[in-house]
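Got a structure for you, questions after.
Rather than the whole complex, this shows some of its chains in their spots.
Every chain is named by a letter (A, B, C and D) in the order it is written, and numbering of its residues begins at 1.
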Amino acid sequence: MTQGIANREVGDQFEGFLLIKSVDKGVASNGKPFLTIIFRDRSGEIEAKLWDAAKEDEETFLAEAIVHVQGDIKQFRGKHQLNVRQIRLANEMDGVRIDDFIEKAPVDLDEMKDYLSQMIFALENPNIQRIVRQILKKYNDDLFTYPAATKNHHEYASGLMHHIVSMLKIAQQMKGLYPELNTDLLYSGIILHDIGKIKELSSPASPTYTLEGKMLGHISMMVEEIKLTAQELGIDGEEVLLLQHLVLSHHGKNEWGSPKTPILREAEMLHQIDMIDAKMNMVNRALEKVNPGEFTDRIFPMENRQFYKPTI
Amino acid sequence: MTQGIANREVGDQFEGFLLIKSVDKGVASNGKPFLTIIFRDRSGEIEAKLWDAAKEDEETFLAEAIVHVQGDIKQFRGKHQLNVRQIRLANEMDGVRIDDFIEKAPVDLDEMKDYLSQMIFALENPNIQRIVRQILKKYNDDLFTYPAATKNHHEYASGLMHHIVSMLKIAQQMKGLYPELNTDLLYSGIILHDIGKIKELSSPASPTYTLEGKMLGHISMMVEEIKLTAQELGIDGEEVLLLQHLVLSHHGKNEWGSPKTPILREAEMLHQIDMIDAKMNMVNRALEKVNPGEFTDRIFPMENRQFYKPTI
Amino acid sequence: MTQGIANREVGDQFEGFLLIKSVDKGVASNGKPFLTIIFRDRSGEIEAKLWDAAKEDEETFLAEAIVHVQGDIKQFRGKHQLNVRQIRLANEMDGVRIDDFIEKAPVDLDEMKDYLSQMIFALENPNIQRIVRQILKKYNDDLFTYPAATKNHHEYASGLMHHIVSMLKIAQQMKGLYPELNTDLLYSGIILHDIGKIKELSSPASPTYTLEGKMLGHISMMVEEIKLTAQELGIDGEEVLLLQHLVLSHHGKNEWGSPKTPILREAEMLHQIDMIDAKMNMVNRALEKVNPGEFTDRIFPMENRQFYKPTI
Amino acid sequence: MTQGIANREVGDQFEGFLLIKSVDKGVASNGKPFLTIIFRDRSGEIEAKLWDAAKEDEETFLAEAIVHVQGDIKQFRGKHQLNVRQIRLANEMDGVRIDDFIEKAPVDLDEMKDYLSQMIFALENPNIQRIVRQILKKYNDDLFTYPAATKNHHEYASGLMHHIVSMLKIAQQMKGLYPELNTDLLYSGIILHDIGKIKELSSPASPTYTLEGKMLGHISMMVEEIKLTAQELGIDGEEVLLLQHLVLSHHGKNEWGSPKTPILREAEMLHQIDMIDAKMNMVNRALEKVNPGEFTDRIFPMENRQFYKPTI
């Protein structure tokens, strides 16, 4: 457990740098304006009130600014709140960067790049390999910075690649246990399945849904992209259709946004691996924040369950 | 009510031409082979048994053959059965054609073609018009022969175009009542929404699902085709995305196979019109077969309801 | 987009007349009483706080009073709030009436009356016509003032009649497209289907559910009324039963409060038309408030969707 | 366990009287006609085949006829079948009556009549008592002969009254345990709740659904009848509304056909008692047919469960 802003106790003094996530203006019961600021660092977030906020404060403390803050941790309606005593903008001398305040995938970027290269190199079907390479080439810059989602699981910088890499590793083990699996299909399906998120989300840093994302969704966009890419490369074998189905069906159920459910062995396996990695990512990160003998917060996408950390 | 094979009473004598839909071979309790034949004409189907079938019978009476039959209508396990007394293949002299035995859309093909041309001509947005024209051009031959489905509604020759034309006519009326509707979007969405069925189904006559149909479905295939077509034509405005969304969302719910639900006014309207025309097609055809004061058969896709034909 | 209280920006000055929708008393952290007032005009609502409210204020600013207000638009917890600087009761000189502040159906009342008369006149079955006339006569005063609901769709003055008239117009078009429809049944069903709301809701202005409404609901009340009316008029043919079924089944599903689902062609059509008009009313009004390229607020009864207003 | 036709073992000889429930004509593989007859007595039903049936047989052995049969019990596709060796119509000398072959409520009719009279007499609210009396008067003949349903529970002669009487007895006990219950409401609600079935079903002997039953259902018909009756008697207090709600809500859920769910204490209790009596009727009758240590057949309306009869 790191000692960030999210790990302090009520009553603690805090002094240090924080990133402003959002600012909201209100009017207090005495008629004076105040600011509600959400601060964040890598450990998480905390809300603060800046009472009697001057016009100048409003113009200074904006979202995405880094500030130096002194204050105490209070309790308000069952949640922590930072009672700000002093606040100033960080300056160049402070030597702090936005990246220092944003959660990142807990793995080395270069290692992930190498591993991905090897996995693509290992694809035996030339059509599949060419389609995968061509698509990845288009996204090169974003592939290693985007999160896998805006919330719930792998929702941090490089989360998308972290998710892909974890799934590929599970897939390699599954091949050992179920040798009937066609690894060309399974590996390429995993690599492509969520790449559509790069178009679905607006930016790696504070992602929101794009118009295209809301209208079509990342699944349909990638299914279309596979076809377009195959056409560019002059490929039209069954491989194209199989790759499209692997992406199309990976949510596993109509209700969950896959217009067709898996009818390939590898598509079913892809869906199962996706669920395991998403769930483990959520559970592990929730358990990290509690001590043995305690329960985690409720995990919304896992039916709101609270997990227990055993004492043995 | 036409006087076809599906409208006879138990006890009736039958003599006339029928089309063989399918033949199945069995062995009777006396050890001798028999044939189970499904006959059809435009009114519907009837099962028959050909007892003590000779090898020659097996080789003569094949699916898609037209035959001349004499027999009586019996009841077996609650269903009509044709007791065949005489059967022979039709020959050239008989002057009968397969088309005479297959249900067709109850509208004139040329009228539909003219109407569709006018509607396309009336599209004001040039990008939308060009995309629609270009897509229709690719399907020219099949556009006016395919059914809209393998069963349930508009499942007859030219059913697809019959469905599109009916929906366009409703849409024109809706524009009068809700003038805010953008007819370029609504009309083009209607024209394209089910065209993917031409690739989803194997043939107009006895359609089954293609591999592509099972893997991707007609919705995803058409969403992709819109993009490909736009690219061919060098078009990439918001129109492309809107057209794709209209097709993508037209089933109205995730559970019904639309990975995104309608978020355009015209997409919601398209979905509603689709439901009305499909339901009216089913209800009208079921009611046609019964007399006032009677109930129809259960209509499976309408929650298995039986409709009542009033006496007033 | 009208320039009412709901369309102002944060930071705007406001001066003008508003209607008080509700007043709630609280005690501030300094121990002094304050009033939470909801103001409304035709554009919508805004909340305001009246700090340090004197006893006199409490007795002056009551629900349904019209006041003249000066203040600024602030933001509080993500919603607009009116910061009141000056407030006084409107007086006779001001020449303002409650009607000026309440949303009304965007159609002419006299036109609706004429149209309804024509439609009733056109009913050919004399029993149906007599029943419809007799029922409408009982509600005469309320028929043209009641909303169709307390929220969601047509929830404004004369909303009930607006809804009926829109549906009748759709029905007329549907008859052109599906000539099998019995218009006596369809039109009379539409006219009667929601009239029970006049008994279900307490008043046209600020409607709440009556005891009868909660115990039986508008559907059962109207089904009963049709029977009572037929009895008064000495009518007992199949028409009575058909009319009752049309009303009874118009919500389309048991879960939605129809104890029987539609088993008449016209009952199914009535349900479909009801859905279209309700949905278009909601979508159109939500889209009216936003600019091209923007999304509407979430529309709760349409699965919480946000609709997009295209830029083309 | 009675020793009726439903309780015989495979291999048993049978000789005795049976009622013909239905007859269906077929053509055997040798081209000769045969009859499929369903026989019944109070214990249940059995299917039989009459091979090589003469025209005369067809005209003699009709539904609702009583016959004397000799044959053996065989097994066919997992079900018992009666292999008929001899069959003749019963004649006057045989002294058998249809009533002897139809299941009846296992309680004395006169006792039920007396008990019902007492319960009505005990109603203290005069309005409620008058409405109940008036309604029962209209149904007098059928009240004691109708079943409570066409299948599932109390589906035998006098089943409706058997169900009402059982529920009233439970209700009396509940009053002792929950003295807050208003017995005028609870008892009258129980008496009336299912009387609409007399109009919903065509006849006590072999009931099918009437047109009115399919269009409106027994709940809506009785709600309407309460109102009509109150009007005839010049009663219009809250009692009328409460009685209507008790009937309207007795299925407990919208999905189960109650357009409003119970919002009276007595309405909730009525629904619970209805469920208990229906379930016990089904479970008891299923358990009657098996020996200790055995399981019953699946009981469809109880989620297809098979109940176990303990050996202790």
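Following the convention adopted for this analysis, contacts are C-beta pairs under 8 Å (C-beta built on N, C-alpha and C of every residue); 3 or more make two chains touch, one makes a residue touch a chain.
A quick note: this is a predicted structure, and the numbers were derived from the prediction, not measured.
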Copy number across the full structure, from 4 displayed chains: 6
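Criterion: only the chains that are shown with their structure count from here on.
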Numbering shared by both copies at the chain C-chain A contact, with half separating same from different: different
Rounded Å distance between chain A and chain D, as computed from the means of their C-alpha atoms: 61
Chain centre separation in whole Å, for chain C relative to chain B (CA means): 40
Chain B, residues touching no fewer than two other chains: 238, 242, 263, 295, 308
Touch relationships between chains, expressed as pairs: A-B, A-C, B-C, B-D, C-D
Of chain C, residues touching chain D in the complex: 211-212, 214-217, 219-220, 223-224, 227-228, 231, 238, 241-242, 244-245, 248, 254-260, 263
Contact footprint of chain C on chain B as seen in their complex: 125, 166, 169-170, 173-174, 176-178, 180, 182, 184-185, 237-239, 242, 261-265, 268-269, 272, 275-276, 279-280, 283-284, 287, 295, 302-303, 305-308, 310-312
List of chain B residues in touch with chain D within their complex: 28-30, 34, 49, 51, 74-78, 81, 83, 295, 308
